[in-house]
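Notes follow the structure.
A single protein chain has been removed from this complex, and every other one stays in its place.
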Amino acid sequence: MEPEERAFQEKVDADIRIEPRDWMPEGYRKTLIRQIGQHAHSEIVGQLPEGNWITRAPTLERKMILLAKVQDEAGHGLYLYCAAETLGVSRDEMTEMLLSGKMKYSSIFNYPTLTWADIGAVGWLVDGAAIMNQVPLQRTSYGPYSRAMVRICKEESFHQRQGYDIMMKMAQGSEAQKRMAQDALNRFWYPSLMMFGPSDANSVHSEQSMAWKIKINSNDELRQKFVDQTVPQAEYLGLTVPDDTLAWNEDKGGYDFAEPDWDEFFDVLKGAGPVNHDRLEARRKAWDDGAWVREGLLAHAEKKRSAKVAAE
Amino acid sequence: MEPEERAFQEKVDADIRIEPRDWMPEGYRKTLIRQIGQHAHSEIVGQLPEGNWITRAPTLERKMILLAKVQDEAGHGLYLYCAAETLGVSRDEMTEMLLSGKMKYSSIFNYPTLTWADIGAVGWLVDGAAIMNQVPLQRTSYGPYSRAMVRICKEESFHQRQGYDIMMKMAQGSEAQKRMAQDALNRFWYPSLMMFGPSDANSVHSEQSMAWKIKINSNDELRQKFVDQTVPQAEYLGLTVPDDTLAWNEDKGGYDFAEPDWDEFFDVLKGAGPVNHDRLEARRKAWDDGAWVREGLLAHAEKKRSAKVAAE
Amino acid sequence: MADAKFEALLRLGDNALILGHRVSEWCGHAPVLEEDIALANTALDLLGQTNLWLEYAGEVEGKGRSADDLAFLRDAWDFRNVLLVELPNGDFGQTIMRQYLFDQFNLLNLRALTESKDTRIAEIAEKAAKEAAYHVERSRGTVVGLGDGTQESHARMQEALNLLYPYALELFITDEVDDEMAEAGVFPDPKSLEDAYLVAVAATLQEATLDLPEAHFGHRGSGKDGRMHTEHLGHILTQMQWLQRAYPGQTW
Partner (left out) sequence: MADAKFEALLRLGDNALILGHRVSEWCGHAPVLEEDIALANTALDLLGQTNLWLEYAGEVEGKGRSADDLAFLRDAWDFRNVLLVELPNGDFGQTIMRQYLFDQFNLLNLRALTESKDTRIAEIAEKAAKEAAYHVERSRGTVVGLGDGTQESHARMQEALNLLYPYALELFITDEVDDEMAEAGVFPDPKSLEDAYLVAVAATLQEATLDLPEAHFGHRGSGKDGRMHTEHLGHILTQMQWLQRAYPGQTW
């Protein structure tokens, strides 16, 4: 190991944050860009499944809560793009990489929201799993990323409570509402488990990322934690987790549960999910249709700056 | 009068049809193109207000009836464009004239269909007024036009009955349905009266058109006939015609009624109706978006013809 | 008077509701992330105003209808919004031009409403006017930026203005409801706001290098009294009211 790299690793080990101007290994920078970029894109694409129900939200209050939530997600995207920019990649570059398929977003957003209960399930399960992933990342080694995660986590837990509240109303509601709630749990359970990624045994980057403190816990560890937290919540709602093998394991102090279908995971990742096309198409359209707006505003800002310079 | 023109007028007077290859005055040709073109465009644009409710029709049967009706209108458009083409103007040319605003369509289609009862009112009142205009045109002097009108009239009276049937169901239905029906009558009554055009006293082309038998009855005559026919139908439905001055006039053997607001008529004609923009925009979009389809099909037909010629 | 006040409150509430709905359609689809956030913010404020106006409208009516009942259980004919706010979003320029034309009116109207003899109305207007001031600042700025941007952005903004400006004039059409409310000192006479509106719009357009089109609201029957709407409103309602219509009387 080169001295620079050793010094870097020592800082990381000592929980001293790495800042943009600090020396860092190229692999660290690249991995971070990929990870933060993917996270940012997930916030942006993640607006879409929930945005799908804003115009159909059942009350004015629910509509406002949902709108505020989706707005928060755009804000999270903004924090994260800013964090990634400190690593030398622009927001536009990252957007182009998303649209060309070079960068990914979380595969969970390739599942559709088919009923209002899905909005509850997304908040409860998807945000729940996201928080599980993100809370440890508040302690990640890269300063700007760590600080973005602190802000994000605060809002996410609020979102999760809102989602659970929707589920509660549905689960305590009419027969049709209960059925909707159960249906949502059925469809979102396994995709939520997939959010932690395949077992670490099969993950190539994990070890180095953990040494760099870009990744803090193992995928399986977090998945277990998520199941242990979520099963009692489902029971409280009177809903059934769609897993016949689910059972409390006294020895490990946690639940035994069925693995999600990883073939499905890789299929969806490769683009064969029910709404992959819709998601990317929506973002592509927003980007292409918006080109004239971005150019127009830029041109105007330029004119104003020139006028100011001329006046000085 | 030139001998050709005298011979022409004598044929017209003797109720002998003028056919495409016959000599005709340039004014006759031009007036016919304008009139038939406007009528054709009205059929095409007239698809839109009813098309607006196809996806929301309340039963499968109503949906099929409405779809069939709008399909008929497209068919009427086709007959009429064909009739106009015999006068030396192509369908594409006429379409371009519609889209550039050089040719008009019936102003009634610049009114929106806001409720399902409007679909009833359009059939009952708008088709009713159209038939009143069109029945005499079966005897018009120009052969292709006259024959198109015969086919059209047969279908139109069927449409009118369907519209009246919708109104009947609504008028005999729930309070909300009755209110919808009355509301539709309120909104479509005066625009329907406008369909016959301003009083002939104010119409410049009327006299010549009547001599040429392109126009058979006066506007006021037809409007009176329409009111006399429609008022008892409204009464039968238990609906109120929105005209306080409406009264039976024993002397003339018809109803006295209020004139529509002709300022409104001219405003809408000039483009200031609630949905003028939507109508023309819809047709423009259909035309522009469809250009590649028309070109593609043409290119394919060309390839096939060349292949056939080469094979011979 | 209760009837007129109910009607006048519906007009305020429905304008905010329908425009808020339209703006919320952008969520996740705006040209820049910052605009996505700003549009969501505008929609949120408008829906908040909707809630306050419709809640009070329901109280004035006295039939026990809540803001949600009024928003989700009336059909198109009972809506009292102007046509401007129900028009489709079009491109971003059309959306932002519609927003500016409405915001500018909304601000003037709300400021005048802070002087209402009805203290409840004055209080709501006080809060809403602050939001509206921010909305105008933003939509005005974007109209100027895009009007005085590139050749393309200029052309698009001029086209949007030509389309929308005639609809803006409906805001100043008055009827008996307006007269009664103005006389009672509860609502301002819309006509009394027209001059200030025209001056403000003219200044914005000048800065945006856009030309005011010759305009004429030729529509008879306005959205304000429910006699006329565009066909778009009905489609908005199919979405907006879907759950309440499909599952009536549930708790959400």
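In order of appearance the chains are A, B and C, and numbering begins at 1 in each one.
Note that in this section a residue touches a chain if its C-beta (ideal position, glycine included) is under 8 Å from a C-beta of that chain, and two chains touch if they have at least 3 such contacts.
The structure presented is a predicted model; accordingly, all values stated were derived computationally and were not measured.
S.K.: Among the chains present in the display, which ones are touched by the chain that isn't there?
M.R.: Per the contact definition above, the missing chain touches A, B, C.
S.K.: Could you tell me which of B:L67, B:V150 or B:V231 touches the chain that is not displayed?
M.R.: Final answer for the missing-chain contact: B:L67.
S.K.: Quick one: say which of A:E5, A:E61 or A:D267 touches the chain that got left out.
M.R.: Once the missing chain is taken into account, the touching residue is A:D267.
S.K.: Which parts of chain C face the unshown chain closely enough to count as touching?
M.R.: Considering the whole complex, chain C reaches the absent chain at 75, 235, 237-239, 241-242, 245-246.
S.K.: In the complete complex, the non-displayed chain touches which residues of chain A?
M.R.: Contacting residues on chain A, toward the hidden partner: 49, 52, 56, 112-115, 176, 179-180, 183, 186-187, 261, 264, 267-268, 270-275, 277-278.
S.K.: Provide the residue numbers of chain B that touch the chain removed from this figure.
M.R.: Here the touching residues of chain B are 44, 47-48, 51, 54-64, 67-68, 70-71, 74-75, 77-78, 81, 91, 116, 166, 169-170, 172-174, 176-177, 282, 285-287, 289-301, 303.
We take it that only the chains that are shown with their structure count from here on.
S.K.: If you tally contacting C-beta pairs for every chain pair, which pair wins?
M.R.: A-C
S.K.: Which chain would you call central, comparing Cα centres to the global Cα centre?
M.R.: The chain sitting closest to the overall C-alpha centre is C.
S.K.: Distance from the CA centroid of chain A to that of chain C, rounded to the nearest Å?
M.R.: 35
S.K.: Please tell me the distance, in whole Å, between the geometric centres of chain A and chain B computed from their C-alpha atoms.
M.R.: Here chain A and chain B have centroids separated by 56 Å.
S.K.: Can you list the chain B residues in contact with two or more other chains?
M.R.: In chain B, no residue touches two or more other chains.
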